[in-house]
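Each remark here refers to the structure printed beneath this line.
Up next, subunit A:
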Amino acid sequence: MITLSHYLILSAILFCIGLVGIYRRKNLLMLLFSTEILLNATNVGFAAISKFYGDLTGQMFAFFIVAVAASEVAVGLGLMIVWYKRRGTLDIDSMQSMHG
Partner candidate 1 sequence: MDHILSVLVFFPAVAALLGFVVSKDSIRAYGISVALIEFLLSIWLWMSFDGGYPGMQFVEMLPLIPSFGISYYLGVDGISLFIVILSTFITLIGLIALSVKNDIKNMIISLLFLEMTMVGVFVSLDAIVFYVFWELSLVPMLYIIGAWGGNLRIYAAVKFFLYTFAGSLIMLVGMLVMAYLYYQATGVWSFSITEWHRLILPMNYQIWLFVAFFIGLAIKVPMFPFHTWLPYAHGQAPTIGSIILAAVLLKMGTYGLVRLPLPMFPDASVYMITPVAVLSLIMIIYTAMVAYAQEDMKQVVAYSSISHMGVIVLGTFAMNPEGISGSVFFMLSHGIVSGALFMLVGVIYDRRQTKLMSEFGGLAKVMPRYATIMGIMVMASVGLPLTMSFVGEFLSLVGFYQVSPVMTILAGTSIILGAVYMLSLYRKSFFGEVVHEKNRDLEDLNGKESMALWSLVLVTVWLGIYPKPVLGPINNSVESLVSFMHEKSITDEAKKVIKPTVIEREAE
Partner candidate 2 sequence: MEAYLYTALFAPFVGSLFAAMFSNRPKNLVAGIAASTLLFVSWISSVVLLLHVAHGEVVHVKMMDWIQAGGLAIPFGFVVDQVSATMMFVVTTVSTVVHVYSIGYMDHDKSFNRFFAWLSAFVFSMMILVMSDNFAGLFIGWEGVGLCSWALIGFWYERDSASWAASEAFIMNRIADLGMLIGIFLVYWNFGSLQYDVVFSQVNGMESSILMLVTAFLFIGAMGKSAQFPLHTWLADAMEGPTPVSALIHAATMVTAGVYLVIRANPLYGEVPEVSHFIAGLGAFVAIFAASMALVNRDLKRIIAYSTLSQLGYMFVAAGLGAYWIALFHLMTHAFFKALLFLGAGNVMHAMNDELDIFKMGGLAKKMKWTMIMMTLASLALAGIYPFAGFFSKDKILEAAFATEHYVLWTTLWVTAGLTAFYSFRLVMLVFFGEERYKIFGFHPHEAYKYMLWAMAPLAVLAVIAGFFEHDFVHFVSNMLPIEEYHVSSSTFWTLVAVTLGIAVTGIAVAVFAYSRGGFSKKLEKTFIYKLLFNQYYIPKLYDDFICKPYAEISRIFWKDLDLKVVDATVDLIAGTIYKLGMVSRVVQSGNLSNMLRWMGVGLLALLLAAILYSPIR
């Protein structure tokens, strides 16, 4: 029997995969991918809770998360394009002019 806990654990695992990506990757695009994973991981959780509690709010939240994710992609890609135009790379090691 699949309980809520199963879904929550799945959600947690997916989330942590996203975290691995966030912590590990140096490419901006990859970081953006990882943030998508983070958001989607919670979406699963929300949908599951929604189902198990019979409440639609979770689906609403998931819906808005999808919207936010999409917006982030747009802005993120915009920023990346600007950066890429300037520097020709998306590696975050190239952006260390500010430190200390």
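Following the convention adopted for this analysis, a contact is a pair of C-beta atoms (placed from the backbone, for glycine too) under 8 Å apart; a residue touches a chain by one contact, two chains touch by 3 or more; residues count from 1.
These made the cut because all candidates are chains of the complex that A comes from, given by their letters.
Just so you know, these numbers come straight off a predicted model, no measurement behind them.
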So subunit A is shown by itself and the numbered options are 1 or 2; which of them touches it within this complex? 2
Inside the complex, what are the residues of subunit A that reach candidate 2? 19, 22-23, 26, 31, 92-93, 95-100
